[in-house]
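For this view, one protein chain was removed and the others were kept in their places.
Our next item is chain A:
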Amino acid sequence: MNNNYQDKQKLLQEKKEKIARLKEEQMRQQLQIASVRLPQQITQVEENADSNQSSHQAQPTQNQGVIAPPQQSDLISLYLQTKRKKLGFQTIEMYSNNPAPPQTEVMTIEFGVQCDFEIQQQKQENDDQVIPIMENVRRDSRKKREILQSAEKVIEKVEKNISMEEINSIVQSQSFQRFFSRSSKTIEKAIHGGEVDVLEDLMNTQQVAQEIGKDNLTKLLSFSDKVYTENRVVTSIQWSPTLPNTFLAAYSQNEEGSITDQVGVVLLWSLQLKSRPEFYCFANSPITSACFHPFSPNVVLGGLYNGQVVVWDLRAKHTPEKRSTLNSGGHSYPIYGLSIVGSQNANNVISSSNDGRICIWNLAQLNQPQKIIDLKTKNKQQTTNPQVEVNSTCMVFPQGDANNFYVGAEDGCIYKSKLHQNTNENIVIPFEEHLAPVSGISLNSSPQASPIISNLLLSSSFDWTCKLWNTRTQSDNKCLATFECSEDYVYDVQWNGQHPSLFSTTDGEGYVDLWDLSYDLEAPITRYKSGNNSINKSQWSKDGTKIAIGDSFGEIQILQLSQKAQKVDHERLAKLEQWIKSEK
């Protein structure tokens, strides 16, 4: 003990000397107009620290002089000095040079020294003194005074053993019990090598998941043109395969218009040009389907109500460049399905009309179709004809497939067929479940979809439902799931082109329902009301973030999909695939 006392005395003495020295310096410096002397002082601090002296001098809030503790009167005068100096420009510089750390908790402990987390408690041989290094202490002079005052008192060992009674009282306390129950569970889970999932956190995240439903679809833009779109039903929408912000929309006839109005209109809209369409294309019959040519960026094809296939060249005029003739094969019924299959060099236009006829055209020669296929199916009513035609309302080809295709018909069936069959007969494979005409079909074309998911087919029908089919399983032809949330005709269903389990349905009440199969097979994650008009057609953009919906009065709305809904949850997706596999 004596040793320690002497040491203490020695240190005090040294301190006093230092104080005197520094006071002199201070006086000198006060006369100068000094700039920031911070670096010097920090080195001073370091020196002090190194030499194991008391480092109370460490804190320069002023650029002049170092605050040295312990005597009360000194402190007060210093405090006053700092108060005065605070108004000076120099102080501001000081602050900016060494900003205080965020959210520091300066704890007042009886037997410790107020410091931030950089405590280096060096246990020396003479273990009675703990010399803290005060870096980063807040530049609040009041706090500083507290620190310095408590530093005086210091210097009991932090390591002092608390008594058994204190320990016991702590152990009995509520907070300790709670802490222990929680942390021991965590530790035990960790010991057994498993995932350390704190139950409370799990419960919180589940709540978050349920809130996804709101605001998934927000209206971005609306397109309509007084002259050309008023009172016309949107019959077809397609996004451009080459330009990301452009899409085309085909319109039917304006029933209430004048005779001089254009009968068939296809408009090309750009998201950037909001006031009017970018291109106009006209035809002399209402247009029932239209699409871009994937391999020629300026070519647009249209299928007309009278059965003609027309080609527009956007660089040229507004009326069709080419058109198919109305005789010699070809269609004489409205063309509801139009697509281009094949590759860049070898492609064909496939059109399907309402009477079940499929024609394969070569663009160079639109006088005559290359091949005509008449889809027929068994006649259920067993009248004179054993076979009856398929009244198709929509047609879809799988991506990359130029042979197989699916057609939705007015009798409620979906037929699968091939363009090129081995036999002479035309074999169609029906998927029968809808009770009313099929209005739309869609095949999953997401690039992220696994093989299981990319075989899924969706169909919407006038029987108020949508059905999900697995096209791989030929056996039963039963649908995998039925989605019934609409209370009106469902006019269209579309898979999202990027998200493997997201799709949308549009119905006659104006609702756009967003479904995510990985979350819920029975309810949509969002029901968005876009107005009071029924929505006839919809199409997701290529990147899957926007959907264009066209209603029966000529207005097209662009809805933006929220980031939350765009996220793919792979675990849930895997579960979905499992379920699909097991549903064979």
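Please note the rule applied: a residue touches a chain if its C-beta (ideal position, glycine included) is under 8 Å from a C-beta of that chain, and two chains touch if they have at least 3 such contacts; residues count from 1.
Keep in mind that, in the parts below, contacts and distances are computed from a predicted model.
K.L.:
Out of "Leukemia inhibitory factor receptor", "Protein MAK16 homolog", "Dynein light chain roadblock" or "Serine palmitoyltransferase 1", which one is the UniProt protein name for the chain not included here?
P.N.:
In UniProt, the chain that is not shown appears as "Dynein light chain roadblock".
K.L.:
Looking at the whole complex, which of A:Ile191, A:Ile259 or A:Ala364 touches the chain that is not displayed?
P.N.:
Of all options in A:Ile191, A:Ile259 or A:Ala364, contact with the hidden chain holds for A:Ile191.
K.L.:
Quick one: which of A:Arg182, A:His420, A:Lys529 or A:Lys567 touches the chain that's been left out?
P.N.:
Of the listed residues, the one touching the omitted chain is A:Arg182.
K.L.:
Out of A:Leu12, A:Met27, A:Ile167 or A:Ala574, which touches the unshown chain?
P.N.:
Touching the chain that is not displayed is residue A:Ile167.
K.L.:
What is the set of chain A residues that contact the non-displayed chain in the whole complex?
P.N.:
Contacting residues on chain A, toward the hidden partner: 102-103, 109, 112, 117, 119, 121, 123, 158-159, 161-162, 167, 170-172, 175-177, 179-180, 182-184, 186-188, 190-193, 196, 198, 201.
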